[in-house]
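Scroll down for the structure; my scribbles are underneath it.
Every protein chain but one is kept in place in this view of the complex.
Chain IDs A and B follow the sequence of writing; residue 1 opens each chain.
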């Protein structure tokens, strides 16, 4: 991302004769009119970090209100708005676009493609986020305030919301369209643009994880669009989909929503699995253990995710057979996830490990995510869920898998790839501070929520009985500390890298002199990655991790940029 | 603060003390899961940390070369599979028991309103009783005041005006439904939670083995006062329960209003003021000025309108965020409208009679 602030639009140090053919716009046009996957990836990442900050500030609003019993800062309406918008913005504005940003940057590099399959549509997917984001953020200023029906937008509560609900629904439509276009782009890129020799079963796992995620997205985003469209017509056109007085059913909304919603949570974790699967082998200096079963595990998780949705609805009063089915199916997901955890550990086993920041975050991910996974399993037991559903235990569960899961994996990915993006190394000490600070603050924030949930504290509560006071106070302190850690991360790690301050990164920052370490085509191009890479497909070695010859297209005469011959 | 018996304890770490067999079994299941998970967790991560410790480059460890083994993969697919099956078996048993709502001794309908619970005793001893259960209004004010933790009582936000009363050791079936949006009726000590869905009935049951007070809350986001619709269940011995039922039936008979009675403004407005304070002031405020999106009643054109049916309609059917108040008696609705039409700066002099309300019901 030194390229970010470099107004030539070309990666530093590039004597790329070829680039002269292109009149790249400079200044703001470079970003607004972008068709380059790296630029668009950067845009995605910056946008989602901004939304993460905004969602985080909303979370701090929640936590500040809950610091003590009694209403001190916000009224209950505003509290519900904070909760709802925190959930929506984090899920749709922060985590999902951030992973798309990673996909944009890394997939073409990792499979040896020149760019994404549809470069203009790629930019469209990004720019759609802006109106949607403006709508979501702006809804706070509409009459009646932001939507306050929870991020799940359950009917019939949504029918009582003010005009901002419609803005929210349209924003979600747009976000859905963006996701669908983005996913189609990713699928096509992966299926059609791999360099010769990069067979499906040689693809890096991050690419695999995104291929599967993209399928989940195109399967479920339209379903969400359908659900909220019915909400919209129920609100304004007098249909009665969710109104029993007209023969509809509020529970039907929940079924349709969770048919989307459960795959959605895996949409937020599979790319994280992919990143971790890249980072762990690199720092263990050992190939990923059980590549094939990792791929099968990813696919099984994705397939199973379609038949477990009603575990969010154990208290709606389903027939007992239904509950049993969804309980069993949900618990089954522990099996492929177990395979993944075991394979990562087997990868570390007998390796030669070092613990730079990416590895710290990856190991932190495995450790803390598993706690979240186990609480998920406990929630999956329907009889226990009768006690825990809609309590802070659930809140604890999903922050363990989302924050310590998805977010940590993204931090791991950021530290791992930032030398390639910007051409400079981040400051290792600061990275380590960021990790330990986040890890400790995270657990202070969310661990006590397990106790609150077990003791029965309901979620989405603006005020609570006295007995819950102490753990809430601890969680609030932790939340502010965690937030500050992210501020530190942005100003002391991200910004210096974007400004190009720091040690110049070598082409393969993670490799030992003997060549052991990170593998993959992204390390075959210089740091920072040139503006254009792999404009013609490179010739790969048998493992598809090394470029043997950058010019396999005989009809091309001019030298192709960016591909530096790998010194073997 | 002290622990609240039947409710949460201070810094409570685990589930509530069980008062029913189902809750006992749930607690057992939870322990079982917690222990197995912890054991697996420790096993898995002791391997990882051992490896992290031993197989480090700083210790001079050289990487091995293996990266595949079908045998190992099969083993560690099958073992977790067996473990989850072993976990699912006891869960199935408890779940099936928890869902069996047949042969109840007492059946009570719990209706969720924004934001209170209505209880109707449908079957068994006490059938015919019916009342609303609302958070104690002083607690709601305490919440608004924010303020000092020290002056909040142990049952803060859990105290209601009319608790649900049930007999001990009897199977009580709770039928849930809702009037406006989804709520959820749950009492942790009984191991019970059931969404209350508008337009549909669902059921759940419990058989409390202890007498005493038990507390729960509304567990499904239901709008702004979601945090303020607690559940208080008073479990009485059989004798006390019988006595309570007799007492309630007498009171109900006494409370019956004659729907054809013609009221004087001062009487009905005085009655309306109480109803207003209990039901309306939470949103519209005691001064009738509303707040934020909540409409002011003071000076409201609808309230001032000479056509009384406009106000009556809104109360009966709700409008937008304003819930319907059909559940109140005709006299109560008439009273509260009469009050608002004459309180604050509204000096219309209009009186709404119970018969006016009755005439508009169902229209």
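What we mean here is this: a residue touches a chain if its C-beta (ideal position, glycine included) is under 8 Å from a C-beta of that chain, and two chains touch if they have at least 3 such contacts.
Rule of thumb we're sticking to: contacts and distances are computed from a predicted model.
Asker: Hey, which one's the missing chain according to UniProt: "3-oxoacyl-ACP synthase", "cytochrome-c oxidase", "Multiple sugar transport system permease protein" or "ABC transporter ATP-binding protein"?
Answerer: The record for the missing subunit names the protein "cytochrome-c oxidase".
Asker: Based on the whole assembly, the unshown chain contacts which displayed chains?
Answerer: Touched by the chain not displayed, across the whole complex: A, B.
Asker: Could you tell which one of A:311, A:508 or A:532 touches the chain left off the display?
Answerer: Reading the full complex, the residue touching the unseen chain is A:532.
Asker: Using the definition of touch stated at the top, determine which of A:119, A:307 or A:548 touches the missing chain.
Answerer: A:119
Asker: One chain isn't shown here. Among B:6, B:63, B:199 or B:272, which residue touches it?
Answerer: Among B:6, B:63, B:199 or B:272, only B:199 touches the chain that is not shown.
Asker: Which parts of subunit A face the unshown chain closely enough to count as touching?
Answerer: Output for subunit A: 18, 21-25, 29-30, 32-36, 113-115, 117-121, 123-124, 126-128, 130-132, 134-135, 163, 166-167, 169-171, 173-174, 180, 183-185, 187-188, 191-193, 218-223, 225-227, 229-230, 232-233, 236-241, 243-249, 251-252, 255-256, 259, 532, 535-537, 553, 555-558.
Asker: If you put the missing chain back, which residues of subunit B would it touch?
Answerer: Within subunit B, the residues touching the omitted chain are 109, 175, 177, 199-201.
Operating definition for what follows: only the chains that are shown with their structure count from here on.
Asker: Nearest whole angstrom, what separates the Cα centre of subunit A from the Cα centre of subunit B?
Answerer: 35
Asker: Using the touch rule from the top, collect the residues of subunit A that touch subunit B in their complex.
Answerer: 68-72, 75-77, 80, 143-145, 148-150, 154, 156-157, 160, 162, 243-245, 249-251, 284-293, 315-317, 320, 323-324, 327-328, 331-332, 334-335, 338-339, 341-343, 345-355, 363, 366-367, 370-371, 374, 377-378, 381-384, 386-387, 389-391, 451, 454-458, 460-471, 516
Asker: Going by the contact rule set out above, which residues of subunit B touch subunit A in the complex?
Answerer: Within the complex, subunit B contacts subunit A at residues 1, 3-4, 7-16, 22-23, 25-26, 29-30, 33-34, 37, 40-41, 44-45, 47-48, 51-52, 55-58, 61-69, 72-73, 76-77, 80-81, 84, 87-88, 91-92, 94-96, 98-99, 142-147, 149, 152-158, 176, 180-182, 184, 186, 188, 191-195, 197-200, 202-204, 216-228, 291-293, 320-321.
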